[in-house]
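What follows is a single structure, written as structure tokens, with notes after it.
As you look at this complex, bear in mind that one protein chain is not there, while each of the others sits in place.
Note that the chains are named A and B in the order they appear, and that numbering of residues resets to 1 at the start of each chain.
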Amino acid sequence: MIRRLLISSVWLYFALLLISPILYLAVHSFDEGIAAFWSEVTKPEALHGFLLTIEITAIVLVLNLVFGTITALVLVRQHFIGRTILSGVIDLPFSVSPVIAGFMLILLFGPETILGTFFGTLGVKVLFAMPAMVLATLFATFPFVVRELTPLLQTIGTDAEEAARTLGANEWQVFLKVTLPMLRWGFVYGATLTVARAIGEFGAVLVVSGNILLVTQTATLHIYQSYVDFNYVGANAVALTLLAVSFAILTLLELTKAKAAATVA
Amino acid sequence: MGASSLFALLLAWIIFSGSVLAGETRELTLAAYSVPKEAYERTIIPAFQRQWKQRTGQEVRIRSSYGASGAQTRAIIGGFDADVAVLSLEGDLDQIAKAGLISHDWRTGPHKGMVSASVVALGVRKGNPKGIKGWEDLARPGVEVLYPNPKTSGGAMWDVVAIYGAGLKLAEQQAGAGKKPSAESAEAFATSLLKRIQKNVKVMDKSGRESVTTFERGVGDVIVTYENELLPRIKSHRPYELIVPQETVWIENPASIIDKHVDRHHVRDVAEAFVAFLHSEEAQAAFTELGFRPIGQATAPTSAGTALPLPNRLFTIADLGGWETISTKLFGPHGAWTTTVEDLARGK
Partner (left out) sequence: MTTHRLLQLALRSAAVGYVALLILFPLVAIAHQSFTGGIDHFIQDISTPQASSALILTLEAAFITTVINALFGTLSAIVLVRYEFPGRWFLNALVDLPFAIPTLVTGLMIAAIYGPTTILGTWLQQGGVSVLYDKPGIVLAMLFVTMPFTIRSLQPVLMELERDQEEAAFSLGASPWTTFWKVTVPSVLPGLLTGVFLTFVRALGEFGSIVIVAGNIPMKTQVASVYVYGEIESYNPQGATSVSVFILLISFLVLVLLERLTRPPGERLPRWFRWSKQPLSMIRPSEIG
């Protein structure tokens, strides 16, 4: 039957493109046994990397949720000159290669620049420290929340909010009690993608972090270090761990969606 | 909280900060190229920390970063506040000096500022199935050659320089004993050798290390890289063989303090001691353990202990006119390597 053929084709597509490489990674993480896997994943450099990644991801998530929501609201609800440009600019981070993203930050915050010397006199290190790493990750993850919210906002329209306003609610109440709940799934989805992408950020952070062992090495940088140290098992093990965490988050999302659909129906 | 506990807390804080000040901790930031990481992390850094503690009673905390030599150079110029730079090419240190970060002449140190040495060598599969003996074998059809991209890898620059210089030496040989070929014909031969070898290159990784990992994945029949990259791998029982061609280039890697940063951080004394330590017996032993050559071997072949024989027709960067000259000659916009690659792509 057509149904069976289509479903099998999709399984095949996923298997070839996605599942087999990941399976390969999984299998080879255990080339030297479970004990080796565990020691690689729990050694100080790996743990530091995980911690740093979590820190950066948390900061990026909060900032993106706040500003992503504002931008989506402005993009959909307001009409002004330059709206098209704003919209076109928002997705640009997708096409900027990480080398350039990192290079941009160096151009902006380098030692001879206005911003660089400004922060220098304040005693704040931007490049080759946490701030630049956060900025690089922020740049890469910005589109996600906005792009999850805009279609939702467009679809929902302003009816419910108008209704609430006529019933006497003020702007803040409208926002908290009407707008936010309707956007709930957009947030969840945008947050999930932001976290997933932030965990996986590599290229730009490599350029702007200085790659200082046990200081500015994120989990992905640690994977790269392990790889060039010929420690393949270590690289694979930490990569697999990151994948597993992301997959767990994504699966959780899927299951929550299914459960919510089941309860409402 | 009563007044007495507050007092106890205050006392504890005074004692604590007092003890921290007495056995002060200094901090040094090191930016190095990736290849000697093991030597530094396992041996050199801990040994230096011990020595410094003995001498001054202070602890030294060393923050280290390892990456491609060029990338580290750019990072330092872009603001990375390393106190000591250990790089693969002297050209990279010169770039940092040009940016105004190194104000002293770093070449006035022992061994003209160089801390480690090696040669460009070839790695083949165990048993040498393709029968590689020298550079001409790399130009044979059907032989897959690996080396990284000179645009992004300092190691690759050494490799291409080795090929080109070997070409010059081979031209000399062909001209016969006592006769010297003209500069043009020697260069033409060298360029043709480079072209024939480059034709066999299917993959150019972005760094020397990545090139070796590609080789490890089973790609390529022969890899051109630092000898000190191959020796540790062979020592770890990888199925490779090392071949050192008779004509190859002598590699020297420099190290220097970054004046601007050490003065800002007030660690000049520690930084200078660290660089001096790199020339010590202990540090040099760590390097030779990792497969480097003794730094003075090129000029005094029978001195320091190593089982690695010096190639017969070894040449140095100085023989080729210095880095600036050879760099432009090979990698400039009309350089031999640049035009070779373009010609090959056009099918010429």
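Here is the rule we go by: a contact is a pair of C-beta atoms (placed from the backbone, for glycine too) under 8 Å apart; a residue touches a chain by one contact, two chains touch by 3 or more.
The structure presented is a predicted model; accordingly, all values stated were derived computationally and were not measured.
Note on the undisplayed chain: of the listed residues A:104, A:130, A:169 or A:214, the one touching it is A:104. Note that of A:62, A:176 or A:255, the residue touching the chain absent from this view is A:255.
Counting over the whole complex, subunit A has residues 3, 6-7, 9-11, 13-14, 17-22, 24-25, 28, 67, 70-71, 73-75, 77-78, 80, 82, 84-101, 103-105, 107-108, 135, 138-139, 142, 148, 151-152, 154-157, 159-160, 171, 182, 184-186, 188-190, 192-193, 196-197, 199-203, 220, 223-224, 227, 235, 239, 242-243, 246-247, 250-251, 253-255, 257-258, 260-261, 264-265 touching the chain that is not drawn. In the full complex, subunit B touches the hidden chain at residues 68, 70-71, 74, 95, 149, 151-152, 201-206, 210, 214, 217-219, 331, 341-342, 345-346.
The criterion applied here is as follows: only the chains that are shown with their structure count from here on.
On the subunit B side of its complex with subunit A, the touching residues are 29, 31, 34, 37-38, 41, 63-67, 71, 75, 78-81, 207, 209-210, 212-213, 216, 233, 236.
On subunit A, the positions that touch subunit B within their shared complex are 106, 109-111, 116, 125, 127-128, 207, 210-215, 225, 227-230.
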